[in-house]
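Every protein chain but one is kept in place in this view of the complex.
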Amino acid sequence: MNLEHKRILILNRGEIAIRIAKAINELGHVSVGICTDNETSPPHLQYCQEWVHLPGSTNLETYLNIEKILEIVLTYKIDAVHPGYGFLSENTDFSLALKKAGVIFIGPNAEAIRKMGDKAISKKMAKEVGVPVVPGSVGEIKNIDDALKLAKEIGYPILLKAIAGGGGRGMRVCIDEKEVKKNFEVVQREALKSFKNGALLVEKYIVDPHHIEVQILADKKGNIFHLFERECSVQRRHQKIIEEAPSPFIGDDEKLREDICNTAVKLARQVGYDSVGTVEFIMGSDRRFYFLEMNTRIQVEHPITEEITACDLVTLMIQIAFNEEIPIKKQSDVKKLGHAIECRICAEDPITMLPAPGFLESFQFEPPQGSRFDHCLVEKYNISPDFDPMIGKLITKGLNRDIAIRKMKAALNGLVIQGLKTNIILHRIILEDAIFKKGNYSTSYLIENKINDKIETNIEIQDLVEHTAVMEMLYQEMGK
Amino acid sequence: MRYYFIDDDIESKEVLLDVSLNKINQEGVHLFNIKVKDEKNINEKIIYIKKLSGKFFISDDGVKWKKSQILDVSNTIAYKNRHLKIFRGFKPSGIQNSEAGDLKSQMPGKVIKVLVKKDQEIQKGQPLAILEAMKMENEIKASFNGYVRSINISEGQTIESGFTLMELEKKD
Partner (left out) sequence: MPKNLGEIPSAEDINRKFYFDLSQKAELGGGVERIEKQHKEGKYTARERIEKLLDQKSFLEFDKFVTHGCQEFGMDETKHLGDGVVTGIGKINGQQVAIFSQDFTCWGGALGINHAKKICKIMDFALNNKVPIIGINDSGGARIQEGVESLAGYAEIFYRNVKCSGVIPQFSLILGPCAGGAVYSPAMTDFILMTEKSSYMFITGPDVIKTVTHENVTKESLGGADTHNSKSGVAHFKCKDEDDCFERVRELLNYIPSSNCSIIENGKTRDSVDRENNFLKEFIPNNSKKPYDMKDIIIEIIDDKHFLEIQQDYAKNIICGFASIGGIKIGIVANQPNILAGVLDINSSIKAARFVRFCDSFNIPILTLVDVPGFLPGVDQEYGGIIKHGSKLLYAYCEATVPLITLITRKAYGGAYDVMASKHIRSDINLAYPTAEIAVMGAEGAVNIMFRKQLQGLEGPKLETKRKELVEEYEKKFSGPYKAAELGYIDEVILPEKTRSKIYKYLVALKNKKVESPIKKHGNIQL
């Protein structure tokens, strides 16, 4: 097989498009990026060798438009498509369509996507290989009455979830019948809008849960490995804010670690997985874990796994897709060292956490040693409300967790973003918080401890005084 | 030089800073006197500032310095959870777009269309009639919320300057 110069289309935008472009360029292939009508000169194109215009100004017209994308793929002689995360990364139809067109889909095979993309099927498969699952519906719940019946059986609180969902969207917690009645159609609509699939299922909602996920790496020759776990329990409205690798809750319990990682591999093997993916579990305070779902794509928080294992997941993903030799031949080739933390930097109000798009004036990052800022920021740029408010990921690693935390605090202090409201001050508060420091926090940590309300919102006169003095100096300079 | 910081969401939240340069010493350290006025009180502050390697360093006492994170001049800043507009020198007057028309015709013309009925409730800015005058179709708009009490015109009617087109009653 010709290993040189494959033309790879990056079917995504923002920081992940830049990440993928870097990987493609590193491997010597040709990176082809996309721009749309509502983002005519996006920052990720700076890293691409070629670019294609995809006409349209809504996601349906552009990044989700399978027909148009196939046209582009054939017109521009694309050899492979990397879908990133979100958009069409877990769309079976798209994966099949590419295969039919003779184009490589950089991800797992379509069957794996289909099976794991359907929450009902994935749960069934998990049960088949003895993977513990969260009690809930076996298949799609077609109507409110069925939902109410099952909810009564498994006991409240329950979760109404979109079968094709992910990223925290398309789900609602219901503590009683009234809420089920209120939310059923809402979740259906959300699911349809975000994932083109309105089917729902019902699941038991575990209280004080820890969100722990295992990184899977599999090649096309049937070898399946794990790259240890991550903990993503700092969340709000099911949106992850801070992720850590390895999980501080599991801590030194190597047996539990082995147990959960091997369980993930078992499931991946059962579904015939052959790319990069993540198996998500929910772990209660009793340390019992249950399978939640499998994400058959590269995830936002992949960098922290990369940091503790020294593996470049995106390049590995591409190499696997082209059936090339990868440096991992057996599980013991994967070694873990140290601890890594990721803080998602979002253009949002730090208290309400609602998106706050706007004009990015300027930014500066003065990183401590051992930190990394994966972003898609460009000065004097309008952050559009059409897309996700996440504008970057701040990642630090250290020999142990305390060091990683210390470096993250320094990294946050060294990151200045002007013109946009961001959640940087929220991260600072969490990093200083005693509960976070201890390392035992559940997904209700933020809400229960009212972390967002701890943010000081008063206008400090001293800040304005400093700002004014600097501005006056700058204006004087401009005048000369 | 005056600087105004105004909260984008709460216009009344405003901080006024009056900056005057006190002196510059031989090392290029500028000393500013700043009078700060916010809704509660007035403070006088002093601040030392110097430029080194392209970055600004600030201090309260000229002894302990810290680096400023401000990179650029701008019209707004995102401060914690709010946006503050910054004005330099003066606070600009708001723009008031014109409200076309007046209920007493100011020029001779022809009534093209009457858009409301007697006793109809009207909102400020709602068009009440269209008058053609000086070869222009002018929309006569209501300047307050209220009710139409009487209509003195009919479509096609020619009217002179000063004619009262309608009588309106203001809603309290």
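For clarity, chains are labelled A and B in written order, and residue numbers in each chain start from 1.
Keep this in mind: a residue touches a chain if its C-beta (ideal position, glycine included) is under 8 Å from a C-beta of that chain, and two chains touch if they have at least 3 such contacts.
A quick note: this is a predicted structure, and the numbers were derived from the prediction, not measured.
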item	value
Residue of B:Ile24, B:Leu52 or B:Met136 touching the missing chain in the full complex	B:Met136
Selected residue (touches chain absent from view) among B:Gly62, B:Gly89 or B:Gly125	B:Gly89
Contacting the left-out chain in the complete assembly, out of B:Asp18, B:Asp38 or B:Asp60	B:Asp18
Residues of subunit B in contact with the chain not shown	1-2, 18, 20, 33, 35, 73-75, 89-93, 95-98, 100-101, 106-108, 132-139, 161
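Note that only the chains that are shown with their structure count from here on.
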item	value
Residues of subunit B defined as touching subunit A within the complex	1, 3, 5, 13, 15, 17, 19, 21, 30, 32, 34, 36, 38, 43, 45, 47, 49, 51, 56, 58, 68-74, 76-84, 86, 88
In the complex, subunit A residues that touch subunit B	349-352, 356, 358-359, 361-364, 416-422, 425, 455-457, 459, 461-475, 478
